[in-house]
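Of the protein chains in this complex, one is absent; all others appear in place.
== chain A ==
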Amino acid sequence: MAQMTMIQAITDALRTELRNDENVLVFGEDVGVNGGVFRATEGLQKEFGEDRVFDTPLAESGIGGLAVGLGLEGFRPVPEIQFFGFVFEVIDSVNAQLARMRYRSGGVYNAPVTIRSPFGGGVHTPELHADSLELLVTSQPGLKVVIPSTPYDAKGLLIAAIRDNDPVVFLEHMKLYRSFRQEVPEEEYTIELGKADVKREGTDLTIVTYGAMVHESLKAAEELEKEGHSVEVIDLRTIQPLDIETIIASVEKTNRAIVVQEAQKQAGIAANVVAEIMDRAVLSLEAPVLRVAAPDTVFPFSQAETVWLPNYTDVIETAKKVLNF
């Protein structure tokens, strides 16, 4: 096994699928010679040629529309949107076209497209590079939305996404790209989409989270452990559809839950998880389910982002409110 960063695991997954299936195409802005601005596609054009891995003109709506059309021709496009803040430029292709392909063709056509895109705060990018805009795509029926939190998960989930016949939006948190390494098998493997991972087991409180907040939550859980609280941390991995079974089983065991997201409080991933818990497990609860989220402003210019972003101390604070309710 090799020690890989998340970005290496992603490149590895892309290489695996480019090798496995000649219908897989990787394209986007600067993904060719440059290997992507984060080097996620490093070396792929060299290995697979310009036919399979190519730069596009600078237009996200063009990239999205191209993916729709190539999908109709039987390809499995894996386009890159250079930063997810630019999703507004392509949202018509994603939400109004890709997501509705099965509906619009009465199930005749699939849209086997995997859109990769970096996002996430804490790395001092300019405006609209860091925003957590996953709500835009999770609120659209017809799409699957995946956010890995580790190199191992990234590889297995990305391979699964590319093989999936439905459109998948695969979001990669920039802060996790190179923040740590992990053992990642060199051979291919998949992680089922829609399956959460219990990253840490516990009996007193469930933390439901995803993306970079998995790591803040794990850190918070460790601190809480020192004070005698046993905390379970669930990494959703796929935020649409949710793994309701895992969430509910955990809440029924711990009777207490909080949901942690990097997005603003009003951006409703956490709100949705809370609502599902209320629908399905309200009688197991010993305390209200609270949320940890960023404040309801736009993502701030870089100078204020560290204070703006939720962190493990916010998680501890909210966890204690629920534990001591």
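Points to keep in mind about this one:
In this text, a contact is a pair of C-beta atoms (placed from the backbone, for glycine too) under 8 Å apart; a residue touches a chain by one contact, two chains touch by 3 or more; residues count from 1.
Quick note on the criterion: contacts and distances are computed from a predicted model.
Its UniProt record calls the unshown chain "Pyruvate dehydrogenase E1 component subunit alpha", which is the correct pick from "Cysteine desulfuration protein SufE", "FMN reductase", "Pyruvate dehydrogenase E1 component subunit alpha" or "NnrS family protein".
Screening A:Gln3, A:Asn20, A:Asn34 or A:Ser105 against the full complex identifies A:Asn34 as the residue touching the chain left out. Residue-level contact of chain A with the missing chain is found at 29-30, 32-35, 37, 55, 57-59, 61-62, 85-86, 88-89, 124-129, 265-266, 295-298, 300-305, 307-308.
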